[in-house]
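Got a structure for you, written out below as structure tokens; questions coming shortly.
As you look at this complex, bear in mind that one protein chain is not there, while each of the others sits in place.
Letters A, B and C mark the chains in the order given here, with residues in each chain numbered from 1 onward.
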Amino acid sequence: MWAYLLRRLVQAVLILLGVSFITFLLLYVLPADPVRQIAGRSATPQVVESIRRELGLDQPFLVQYWNYLTGLVQGDLGRSYLQKADVAGLIASRLPATLQLMALAIVFELIIGLGMGIAAALWRGRAVDSVLMMTSFAAVSAPQFVVGLLLLYLFAVQLGWFPISGYGTFSHAVLPALTLAITGSGWYARMMRSSMIDVLHTDYLRTARAKGLSRGRIVLRHAVPNAILPIIAMIGIDIGIFMGGAVVVESVFGWPGIGQLAWQAIQRVDIPIIMGVTVVSAVAIVLGNLLADMIAPFVDPRIKLR
Amino acid sequence: QEEQLDPNAKAGGSIVITYKDDVATLDPAIGYDWQNWSMIKSVFDGLMDYAPGTTDLRPGLAESYEISDDLLTYTFKLRPGVKFHNGREMTAEDVKYSFNRMLLPATQSPGAGFFGSIKGADKMADGSATELEGLTVEGPQTVRFELSRPDATFLHVLALNFASVVPKEAVEAAGGDFGHQPVGTGAYKLGEWLPGQRVVFQKNPDYWRAGLPYLDQITFEIGQEPVVALLRLQNGEVDVPGDGIPPAKFQEVMSDPDQAARVVEGGQLHTGYITMNVTQAPFDKVEVRRAVNMAINKDRVVQMINNRAVPANQPLPPSMPGYSQGYAGYPHDVEGAKKLLAEAGYPDGFTTELYAMNTDPNPRIAQAIQQDLKAIGINAEIRALAQANVIEAGGAGNAQMVWSGGMGWIADFPDPSNFYGPILGCAGAGEGGWNWSKYCNKDLDAAAQAADAMARPDQAEARLKAWSAVFEGVMEDAPWAPVFNEQRFTMKSPRMGGADALYTDPVSIPINYDYVYVTDVQ
Amino acid sequence: MTETSNTVAAAIPTDIRPGLFRRLMRRKTAVFGAGVIALVVLGALFAPQLAQFPPDQQNFDGLTLEGAPMPPNATYWFGTDLLGRDLFSRLLYGAQTSLIIGVVANGLSILIGTAVGVTAGWRRGWVGAVLMRFTDLMMAFPALLLAICLAAIFQPSLWIVALVIALVNWVQTARIIYTQTISLAERDFIAAERTLGASDWRILRHHILPHLLPTLLVWGTLGISITVLLEATLSFLGVGVQPPTPSWGNIIFENQTYFQSAPWLVFIPGAAILLLALAFNLVGDALREEMDPTQKGRG
């Protein structure tokens, strides 16, 4: 177990190294000059050069990367070019919001997606099934921005059930999480459906019925726990998507997450922030996958961590 | 001079303003985004300032100033009893510290280039000096600037945020994070700052302009989609949407008399234009450039952005001193344009690229222009890229045509010279410069320099004339095709008070925080 | 059983091949799906003939005086967009782009994902380890950032965009296919093939791939809307298909803030994407059930 963890962590470090190197390289060859962004429109060439020197951007690529890495090892993610603040601090200040949104979104996603998938599997081939699968397609095809605004307009502006935007209380988080969940739940619904259909044909489900258990118990205690394994791996993937990708939802609902930070940084080539977000979200993805793998044995005791 | 207080104004109350983009920093030496520009103005003061809602210079932290006859020495007498937010009194040493700090390369101030006329500024830039030679402290309340050449814009430059006075001890205490823990002399001090969420300004009770500001508190809510911000305004949660009225909501707002009444329209020191790279064929031919100027149907472009602009025919916006009132510009004339193209040797037109920033409405405007160009046979492929990539392409001279929208010129200070040097003059035409036309007319450059040397107050009129001539000269060569000057439409909540001019303040966008008030306080 | 049919389409069981199309056509949902796809393809192919207006023509009467788009009417069947262009014509032309993105980009990503996943799952050993570690690495890489960087480094064009999307999207497919291949490789009938002396290539082509088909169909059909929308996101970032080239995704993205004031600009293309994805799914589902003999007659 500990050996497993340690080995996975070593792998994770290698992955992070790879991710940071590729990102750094891509940003290096990107046809956009961060210094021009910092210097602004009135800067004289002199000012531009002095800023470039100050940031060490006049040095060769490998030197720059090495400097970045040595900082990274000490937990230093560098300083934002434009905000002139420590990237670690900037990210840390937004991490709680991102994690909170992510957690709630995944919970909603599971409730909606699994609910739909289970119902569709139980009523397979009936109208319920077709409607639900159609809905899952609509959910996957819907642009987040529009879904978010529709929810906001309906539940916040018209009905006033939730605050229009902002961050703080649970009710602030409901609509943004719901937006993410709705657009992501289609995958879960489809996965769960096919997984449930397989489980519904198994011998142990027949045994459960032969024991005279109620339908609810058969579904919830026997079928679902067995069908849920592939879903757990998907949560790991989802963490990655939510870490840097909730930009649209964050901006619709004024959510102070990492997405907005990353977005603005990308547009203005604030390389330390882009790097920081990349590294942090890679860590989150790796940890998320690790967590998914660690949870798996609890869900399915046949799985051994090795 | 005495401060004119609004007799209707009531003190107290707080307002909410929204922005989409994050506030990067409130460090006056660094902040150069259009949204933190006005915020910094309210936290910090410089020696010079503008009367609210106008482009009229007035002394700020300086009580008075004197200009020597050779126009090379400016002596400022500081206002006594001005206190920083930390309670310490501001002195001449602080002015000196602030300028040194801003000009040191380590600070990475994007504004350093504005102060090139001060003696020794170049030595600061290349790192060979750490103290500004041309700035001396004459006494506790007196500073003297020495210039290396006469500079008519110098007082304007001193009104820029970069020239704000900061307290040394606070900068040092912040340990490199002054931008998030600002301490100034301004009307507001920083209350709370939750990154990505909100910035709260508290009234500075010791503000040196007696009776100001009126408001107790301003909350800037960050990361708000403009459409959502407007919904919240309509819901009574927001007082001013900082990003304006989003196009998708404009019709709705303007067709409701109640809401339309709360929209204040005003001019803006902005010009949207197309640059044409004069160093490359086919735009090395002036006929081609003129043809482009004549091809564009500016009225249609303006209509497409909901008439929120006025067609432009010269680089300067109408509200800028030096604007040529009577100048006719190039008429919209498709046949004429075709003829010019044929004269230039392109009777069948040609294919080129039009760069534009990728945020709405810029790609749309680019497409409208594209259609106009097609009408005279020019096939312009659009490159809608992120801001950074457009700037890169324009600076490197790779872009044959660039639509300036989104990155375009909103003046740093209300003086025509600001519209010339970096974007039309030879200085900006080098590799990486912001003169994306790479246009360099030595004669006009000389004329511009001469105009800026006319720094005596009695020369002001003549100087503006000279500038008008320079810009007419530019239009003769047509490195740009000016398209429109954006109008500002600021919307406010019903309780917002204060003259309309405060809501279209040319230097403090979207509103002048120091002078607005709310009507619903007792 | 003829020699050619045996070699050409041997991945598909012989008795299914001749009647597959006919049997598919007996399923109502499949016919509906195929009809929709055919319509979209025809619309895309014959866009020049079918469209009343050139897709990028900014009609003078397509905007109100205040610059607002026109709702659907007799001239502009689906209304006009913010530049006064005919939405119907743009959707027709946009179908070309979106089909290429949805089918080519998505297909390519499935192809890459399958190749990587099958190779890693079949070969195991160090080849498999290297491939899967690389997949892990790509998974930990923010997809959008990669897309932006790639697209910014290359000049954006439709095919580059398709390529970029494929390069970003193959990872999940690879993972899923990898685990499936591993479990397939353990099955007895694969062992049986080996004892007969079948080559790896033969086993992969005739026994592994057909079993991966259902998964590939699910991922492929769900992936269509995802890629079409991803293309739009890329356009939005300035690294997608360049204006004025229409695509269903970028029509939605350009106009999404107008969902209240000009709903047709959002919901019509949205419905188009949904319909296309659904159509592919219906056909895919039918195909899967028809091609899997064990599924026949099962619920």
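Operating definition for what follows: contacts are C-beta pairs under 8 Å (C-beta built on N, C-alpha and C of every residue); 3 or more make two chains touch, one makes a residue touch a chain.
Here is the rule we go by: contacts and distances are computed from a predicted model.
Participant: Pick, from "Hydrogenase assembly protein HupF", "Glutathione import ATP-binding protein GsiA", "Heme exporter protein B" or "ABC-type sugar transport system ATPase component", the protein name that UniProt gives for the chain of this complex that is not shown.
Facilitator: From the choices "Hydrogenase assembly protein HupF", "Glutathione import ATP-binding protein GsiA", "Heme exporter protein B" or "ABC-type sugar transport system ATPase component", the unshown chain carries the UniProt name "Glutathione import ATP-binding protein GsiA".
Participant: Checking the contacts here: which visible chains does the omitted one touch?
Facilitator: A, C
Participant: For a quick check of understanding: of A:Leu62, A:Ala127, A:Leu159 or A:Ala210, which residue touches the chain that isn't displayed?
Facilitator: A:Ala210
Participant: Which is it among C:Val41, C:Ile160, C:Ala198 or C:Leu275 that touches the chain not included here?
Facilitator: Of the candidates C:Val41, C:Ile160, C:Ala198 or C:Leu275, C:Ala198 is in touch with the missing chain.
Participant: Please pick, from C:Pro54, C:Pro72 or C:Pro210, the residue that touches the omitted chain in the full complex.
Facilitator: Answer from the full complex: C:Pro210 touches the omitted chain.
Participant: In terms of residues, what is the contact footprint of the unshown chain on chain A?
Facilitator: Chain A touches the missing chain through residues 3, 6-7, 10, 202-204, 206-214, 217, 221-222, 225-226, 299-302, 306.
Participant: For chain C, enumerate the residues touching the unshown chain of the complex.
Facilitator: Residues in contact with the chain left out: 1-3, 6, 13-15, 187-189, 191-199, 202, 206-207, 210-211, 291-294.
Everything below uses one rule, namely that only the chains that are shown with their structure count from here on.
Participant: Based on which chains are in contact, what kind of graph results: line, ring, star, complete or other?
Facilitator: Chain contacts: complete, every pair touches.
Participant: If you tally the C-beta contacts for B-C and for A-B, which one comes out higher?
Facilitator: Result of the comparison of B-C and A-B: A-B.
Participant: Where the CA atoms of chain A average out and where those of chain C average out, how many Å apart are those spots?
Facilitator: Going by mean C-alpha positions, chain A sits 23 Å from chain C.
Participant: I'd like the Å distance between the centres of chain B and chain C, where a centre is the mean of that chain's Cα atoms.
Facilitator: Chain centres of chain B and chain C, defined by C-alpha means, are spaced 46 Å apart.
Participant: Which chain C residues reach two or more other chains?
Facilitator: 148, 152, 237, 257, 260
Participant: Residues of chain B touching 2+ other chains?
Facilitator: Residue numbers touching two or more other chains: 227, 386, 389.
Participant: What residues on chain A touch chain C, complex-wise?
Facilitator: Interface residues on the chain A side: 11, 14-16, 18-19, 22-23, 26-27, 29-32, 124-125, 134, 137-138, 140-143, 145-146, 149-150, 153, 186-187, 190, 194, 233, 237, 240-241, 243-245, 262, 266, 274, 277-278, 281-282, 285-286, 289.
Participant: Name, in rising order, each residue of chain B that touches chain C in their complex.
Facilitator: 226-227, 246-249, 251-252, 254, 300, 303-307, 357-358, 360-361, 363-364, 366-368, 370-371, 381-386, 389
Participant: Along chain B, where are the residues that touch chain A in the complex?
Facilitator: Contacts found on chain B: 18, 20-22, 24-25, 27, 30, 32, 105-106, 108-114, 116, 122, 125-127, 176-177, 179-180, 194-197, 221-225, 227-228, 231-232, 235, 237, 386-389, 391-393, 395, 407, 409, 412, 422-423, 427, 430, 432-434.
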